[in-house]
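Written out below as structure tokens is the structure these notes cover.
Yeah, one chain of the complex is gone here, protein chain that is, but the others are all in their spots.
Note that the chains take the letters A and B in the order they are written out, and that residue 1 is the start of every chain.
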Amino acid sequence: MSDGIGARVARKEDKRFITGKGRYTDDIRVENQAYAAFVRSPHAHARVTGINAASAEAMEGVIAVLNGQQLTGDGIGNIICGWAITSKDGSPMNMGAWSALATEKVRYVGDAVAVVVAETQAQARLAAEAVEVDYEELPAVVQADAALSGGAPEIHDNAPGNLIYDWELGDEAATDAGIAEAAHVTELDITNQRLSPNPMEPRSAVAIYDGAEDHYTLYTTSQNPHVARLVLSAFYQVAPEHKLRVIAPDVGGGFGSKIYIYPEEITCLWASMKTGRSVKWTSDRSEAFLTDAHGRDHITKAKMGFDASGRITGFKIDTIANFGAYMSLFSSAVPTYLYATLLSGQYDISNIHCNVRAVYTNTVPVDAYRGAGRPEACYLIERMMETAAREMGLDPGELRRRNFITAFPHETPVIMAYDAGDFGGNLDKAMAAADVAGFAARKAEAAGRGKLRGLGYSCYIEACGIAPSAAVGSLGAGVGLWESAEVRVNPVGTIEILTGSHSHGQGHETTFAQVVADRFGLPIDNVSIVHGDTDKVQFGMGTYGSRSGAVGISAIVKAMDKVEAKVKKIAAHTLEASEEDIVIEGGEVKVAGTDKSMGWHEVGLAAYTGHNLPEGLEPGLKEGAFYDPINFTFPAGAYIAEVEVDPETGVTQIVRFTAADDFGTIINPMIVEGQVHGGVAQGIGQAMLEQVVYDEGGQLITGSYMDYCMPRADDVPFYTLEHNSTVCPNNPLGIKGCGEAGAIGAPPAVINAITDAIGSNDLAMPATPQAVWSAIQASKAPLAAE
Amino acid sequence: MTNVTMTVNGKSVSREVPDTMLLSEFLREELRLTGTHVGCDTSQCGACVVHLGGNAVKSCTALAVSLDGADITTIEGVAPGADLHPMQAAFNVHHGLQCGFCTPGMIMSGIDMVNRYQAEGRALTPEAIRHELEGNICRCTGYHNIVKAIEDAASKMAPMAKAAE
Partner (left out) sequence: MYEAKYHKPASLTDAATALAGSSDGAVLAGGQTLLPTMKQHLAAPSDLIDVRAIDAMRGITVSEGAVTIGAATTHAEVAGSAVVRENIPALACLAGGIGDPAVRHMGTMGGSVANNDPAADYPAAVLGLGATVVTTSREIPADEFFDGLFSTDLEEGEIITQIRFPIAARAGYSKFPNPASRYALVGVFVAETGGAIRVAVTGAGADGVFRHSGMEAALATTVSTSVLDDVAVDAGDLVSDIHASAEYRAHLVTVMAKRAVEALS
């Protein structure tokens, strides 16, 4: 059918966005509205010795100035990390206390120490500047390796040497032996730089306390409102779940940064109770740079051994992960179970060992950002492969092919069970679409214009569809990662889908409707999607980790199975046929092989009138399901970047970008391609433009778009996309997920291309014009000396 | 506080506002036209772009009081009738938006650039569109479909009579 699975349906939700009628949190203004502004630490590390709010309290419009002693005094709990990682010596991770408003110490520039609630936002901000906080400054540490070195300032009392955990995965002795017997060993020191996610909508919260009902409502910019409610209730003790409604209305992008529960939402809820006013806070961009969880920030040393035929004999990795000043909600899982477990890449490697040390520094907390751990793993592996190929004089595509996993299922030595894939086929498609055969001629032509042209590959794999609850539970997760859905067929036959997935740009209102329309043969306009409100939707784990298709849609399919069974019972009874003979096609419920049928809407009506139902069957037509995946899904692909470098300035232009992806079953190719475009742009951003920079004292240098370089339209090319789908065998529709692929696969392709162009491998991200120019100069230097 | 009167989306509006109120705040908080968004505080992201006398400007970088007598069009006003503006329609058809937050500014900048290029008789190539979007940041789409949408809309927008000045 024209708008079912596989159709390029234009998005149903677009109309409100293109006409200015979207409803984001900051668009909401309620009765009794007051505004919050936070008093933030200007120091990276300091003891708070006193707070004097007298002059601020006296200012026009100020309702209250509240601090951390009051917050903890009211029993608001500390912010926690929800995934327990155990160090290799068996000790638990060292999680330091994090109060939404700091009490004794501040640990990064931007750490909140007090909140002002006032009649207007301007009044709140002015008063926040007037709150006098006495600080006793302490030495600060910013870089992860420096934090581990002896004598570094200690940030949390219960984390000696700033070490959060020292964790390992894989067989170290076997890996050492594999590398020892190698014919060739490639070694790289790789930094995966710190990024700021930067969804265009800054975070915002509107908290409403209803004293008569002792009930709270929170409108907030969340990717997972039920998780927010759970955490706010279970850990921060703001209110029990039945007394707290969390609504995530239209949300303007997240990329991971809106998964977490931040101090501001907690404080607004509490402040609403304290002041009896609805309390609203909206971050501005400068505040977002200071408070939104950052991503990446790994320092890694790696060794990869190869035998004489180019087969990998062992891969050893030592990573230090910078967690910032506090452990954010999922921070601990990122450099462990979302990183080390993917270090086999697309390759058949017998021996892998990865050691990860997580450390505190006086910087913004770090957590999952688009890809989360998998971009770090992919960048490492794909830089290793390209480097090794160059060192061994092999074609980089050929070296990869010699090591590709070709038989499935495949168990890696880092505990992943790949279920399906066609890695060689992905690379074939990408190479054909990128016209690799014609590259030499293009390179020669570019050289004639004084430009250096380069080609770079990246063959990525990721683990998505997060995640089997029992598996992640055994690895330390504090929650299950199933998804829920409810399919509500109305008496007139229209359908509402209540889903625990949350759309903040992904187009669920269209994609999910396509799946339902396809199943029952209905127009997609007869299907609407309800999400983002804990009072409406039964439960949900939210949208991140490319899980909404593989897990969220699977829950809908399970609920539709139940609806279909009941529809068949009702129709069989009405049409006097056997249930086995009932088929649902094109909006009709028919008896196969006969002309007997009833309209879909007639079944709905029959279900709700209850006038003539099979004996014992309940009226109504509404079914719910919880879907728990049995494995991760494994999207994979081959990306090829082609760049042109101006050697005079180091300016690099991406002239071609080709992606061949295996996402399994695709519901709406247009939306999937959009996800790849956006992911690749973020990957190009990491490769060439973006980096969070602190000075040595912990002051944020890249605190606005003046200094943090966001990808703009003229920084990126048109992208050429190919699909090479193998069906995921582990979920009902065979979906693998597509949300993070671009951000994972693009960075190594770009850096491999630039290093190919300039003939030097000594280039770190971001490859800014200066970095590229400097690498060219450095590689010329020895030649000049000869 | 100063009284300011301007025409917004064809209607005259008058308000007593603080002298330092930004046009973006005036539109969002005073008129409750919340389609104009604010995504940065350094005048770079372009989510707040509106038209002032037919020209794209950043509403976060203009004082409301300075615009007494001005003619402002916001995203809510680009298609006064039932039909979408060709630029709006093209963003839908080409999937030029995901989260939708930057979209109003993108559409307003898109209309502005098409009008200017048509008035000057210049070709709006994809390269030109990318260059013209220097002041509009999108984090979701990777720009591919935004460029396609503006290119398509340009072919469908009737050349605008040069505004009588």
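Keep this in mind: a residue touches a chain if its C-beta (ideal position, glycine included) is under 8 Å from a C-beta of that chain, and two chains touch if they have at least 3 such contacts.
Keep in mind that this is a model prediction, so the values were computed, not measured.
Participant: Considering the complete complex, identify which of B:K58, B:H95 or B:R139 is in touch with the unshown chain.
Facilitator: B:K58
Participant: If you put the missing chain back, which residues of subunit A would it touch?
Facilitator: Touching the missing chain: residues 126, 129, 286, 648-649, 689, 693, 701-702, 705-710, 715, 768-770, 773-774.
Participant: Touching the missing chain, which residues of subunit B?
Facilitator: 2, 18-20, 22, 41-44, 46, 49, 52, 55-58, 60-63, 65-66, 68, 109, 112-113, 116, 120, 132, 134-136
Note that only the chains that are shown with their structure count from here on.
Participant: Can you compute the centre-to-centre distance for subunit A and subunit B, using the mean CA position of each chain? Integer Å is fine.
Facilitator: Going by mean C-alpha positions, subunit A sits 30 Å from subunit B.
Participant: Under the stated contact criterion, what part of subunit B meets subunit A in this complex?
Facilitator: 18, 28-29, 32-42, 44-45, 47, 74-76, 79, 84, 88-89, 91-93, 95, 97-104, 107, 126-127, 129-131, 133-134, 136-147
Participant: Could you please specify the touching residues of subunit A with respect to subunit B in the complex?
Facilitator: These residues of subunit A touch subunit B: 10-11, 13-24, 26-27, 29, 122, 198-202, 250-253, 255, 284-286, 504-507, 670-671, 673-674, 676-682, 704-706, 710-714, 716, 718-719, 742.
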